[in-house]
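Then we have chain A:
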Amino acid sequence: MEDGTPCPLDTSTPDEIIAAIQEAGVVGLGGAAFPTHVKLKVPEGKFVDTLIINGAECEPFLTTDHRVMLEQSDDIFVGIRYLLKVSGAEKVIIAVEANKADAAEHLRATFPGDLNGSVELLRVKYPQGAEKMLFAALLGREVPSGGLPLDIHALCCNVATTAEIGRLLPLGRGIQERVITVTGPAVKRKGNYRIPIGTPLRFLLEHVGVEEDVNRVFLGGPMMGGAASSLDISITKGTSGVTAFTDSAAERTHSPVYPCIRCGYCVDACPIFLDPSLLGRLAANQEFSVMAERHNLMDCFECGSCSFVCPSHIPLVQQFRAAKAAVRKAAAGKTGAT
Partner candidate 1 sequence: MAVSTKTTTDEFIKGLWKDNPVFVQVLGMCPALAVSNTARNALAMGLATAFVLVMSNMVVSSLRSFIPKEVRIATYILVIATFVTLVDYVIQAISLDLYKALGAFISLIVVNCLILGRAEAFASKNTIARSTMDGLGMGVGFAFALFSIGAVREIFGAGSLFGVSLFHDAFQDWVVMVLPSGGFFTLAGWLLLFNWIKQRKAQRERAATLSLTEEAAR
Partner candidate 2 sequence: MSRALPASPAPTSTWHMYRAMVGVGVCCGLLIVGVFQATRPVIERNKAEALQSAIFQVLPDATASTTFRLRDSGDFAPVDGSAAGGDGEPLVYAGYDDDQKLVGLAVEAQGMGYQDVIRLIYGYSFADEAIIGTQVLESKETPGLGDKIETDPGFLENFERLDVSLAQDQSSLAHPIVPVRHGNKTQPWEVDGITGATISSEAIANILNQSAQQWIPRIQRNLQDFQGGE
Partner candidate 3 sequence: MPAPGKTLEIRTSPHILSGYSVDSIMFNVVLALLPVTAFAIFAFGLAGLLTLSMALVSCVLTEHLICRATGKPTTIGDWSVTITGLLYGLTLPPSLPLWMVAVGGVICVAMGKALFGGLGYNTFNPALVGRAVLQAAFPVAMTTWIAGFTAGRFTSLPSSTLTLPFTEPTVDAVTSATPLALWKFSRETTAVADLATGFTSGSAGETSSILIILGGLYLIARNMMNWRIPVSIIAAVFVLSGALHLVDPTRYASPVFMIFSGGLMLGAMFMASDMVGSPMTSIGCYLYGALIGVVTVVIRTWGGLPEGVMYAILLGNAVTPHLDRWFRPRVYGTATKEAAS
């Protein structure tokens, strides 16, 4: 493997670092796979005061962040230094969920003395790992509806991404592999594996061993992961986990759909305080524009909590995805027409 041009921390300018990150092909490894160099470009007139390193798993079942924090803490701190330099933030907060106290302790113990920052424990609650939730929990700031984290002077980066930056940039290498949690009832040897990017799903599953009656495989966790249509697709940079279910374990999701009984579970569950019940009824009536204009549909980040808790098994988040698509299409049509 041939190394590229290293990008030394001390001598490089922020622009050079960003270019190096782009060169290395680093994207958000939490699952969204958003190009990191785009995220890091702070436009004129904006500034960042706090950098948050997201060590809260994005989904239940997944434990990649945990392993990375325990095993790659040195890479993480190097990565943090790069990120601080790029963003101009004054301090860094590493957010860890309370059930991973060992990782937090390890990070605290190895925390470099010259870094301004801390390691914070967070309540264990899905979707704690979502950016918006972290800002609210750690800084008490909320990203304005329709806005970006930059609007509240914060920047969030996944631990795995940070670790990759810290590992790759000094060497001038590109991203070639990533840590993936392979789990689910159908998997025989569950665990975190470092997998070369591009590995076909079938190789991976053969390696860890799965039950005969495996029925459903998702790339990602069970809440937001997309279903794999075939075992011949490859692992990508955005694949944070692979979850495999058997027929028997998927039973619950086949329950009949009842009308909404207004139990309010979804209202309690929605992390951004939407009213999924009302949105669901509106969606059933095709009132997409009402949903968007009056009930903040577009703020929904599709965590799936509402669908998860719904005792009537109404596919709420699924409806919202469709509604959002319809709204976007309508908006595009409108601008296209004018």
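Selection rule: all candidates are chains of the complex that A comes from, given by their letters.
As a convention for this text, a contact is a pair of C-beta atoms (placed from the backbone, for glycine too) under 8 Å apart; a residue touches a chain by one contact, two chains touch by 3 or more; residues count from 1.
Values in this document were obtained by computation on a predicted structure and should not be read as measured data.
A.B. asks: By the touch definition at the top, chain A has one partner among 1, 2 or 3 in this complex. Which number?
C.D. replies: Of all the numbered candidates, the touching one is 3.
A.B. asks: Quick check: in the complex, which residue numbers of chain A touch candidate 3?
C.D. replies: 132, 136, 142-147, 202, 205-206, 209-210, 212-218, 220, 222-231, 243, 245, 250, 252-253, 255, 258-265, 267, 271-275, 277-278, 294-296, 299, 304, 307-313, 315, 317-318, 321
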